[in-house]
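A single protein chain has been removed from this complex, and every other one stays in its place.
The block that comes next holds chain A.
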Amino acid sequence: MQKPTWKSTLKGYLYLLPALLILIVFSIYPIIKSFLMSFYTDYDFFNDTVNAYGFENFTKLFQDPNFITALKNTGIFVIGVVPLSIIISLAIAVLLNSKIKLSGFFRTIYFLPFVTSVVAVAIVWSWIFHSDYGLLNYALGLFGIDPINWLTNPTYAMPALIILSIWKGLGFNIIIFLAGLQNIGNQYYLAAKVDGASAWYRFKHITLPLLSPTMFFVSIISIINAFKVFDEIFALFNGRPGPANSALTVVYYVYQKFYEEWEFGLASAAAFVLFIIIFLFTIIQLIVGKKFVHYN
């Protein structure tokens, strides 16, 4: 290690400058600005004049039954998507990692949904979910299950959204897990085999612990992404937050308030509350993660 000098520091910053500039303009400035905006109570948005600041937006927010619904729905979505998505993608990654024929082909197949545009994906799924003409109800019909109104019944709208989101996110998680799996040295497995450990035992005591850094990364990214869900809802339910607000999430709420109703202060306050929630969750994960993650 060289000792940092003024010259080397300056040089380092120069390298960082292009990325920093973009980050500051497109991420950091908007974050600060929207934080400030959440305290605007009397303002002219278009001329940038603010007459009064206060906490009114936050009190209004928590009195709005729709925001409470949005918080609840977002919670259900995160719980519904993240664990299932991780379990399924881990299982598929382990299968793909074993020596099977055409594994490269399957890797591509699983990654396809991730690189396809959300809107295209959601349109295809809205056909699959269609109550009269959809494939899913046809398939369920083969087992004697009555057609379900996936997209128009408030009870089933959220499950439909969760199914779509899990499917869409699999590819990314699988690729990350595969990379993690390939980093685990074969010598551990060989040693375990010599000792007569079963496949399940090897998975539990070698794969899982050594995969924990990857698992940690995937779960943080997945939770953050799940909290921010918006595009899928917008496209799947044709620009409405599901029947009877059953798929209204916090980001959708922000969108409604900001773009449709021009409630700029309220929208910023909601965005800020979401930021705090995600921040807390990430901190909890970091603390919990320290206990379970092994870096070898």
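Everything that follows uses one rule, which is that a residue touches a chain if its C-beta (ideal position, glycine included) is under 8 Å from a C-beta of that chain, and two chains touch if they have at least 3 such contacts; residues count from 1.
The working rule: contacts and distances are computed from a predicted model.
Q: What name does the UniProt record list for the absent chain among "Hydantoinase B/oxoprolinase family protein", "Multiple sugar transport system substrate-binding protein", "3-isopropylmalate dehydratase" or "Histidine kinase"?
A: Spelling it out: the chain absent from the display is recorded in UniProt as "Multiple sugar transport system substrate-binding protein".
Q: Can you say which of A:Tyr29, A:Tyr259 or A:Phe292 touches the chain missing from this structure?
A: Checking each option in A:Tyr29, A:Tyr259 or A:Phe292, the one touching the absent chain turns out to be A:Tyr259.
Q: Over the whole complex, note the residues of chain A touching the chain we left out.
A: Residues 14-15, 17-18, 21, 44-46, 66, 126, 129-132, 149-154, 238-240, 243-245, 256, 259-263 of chain A touch the chain that is not shown.
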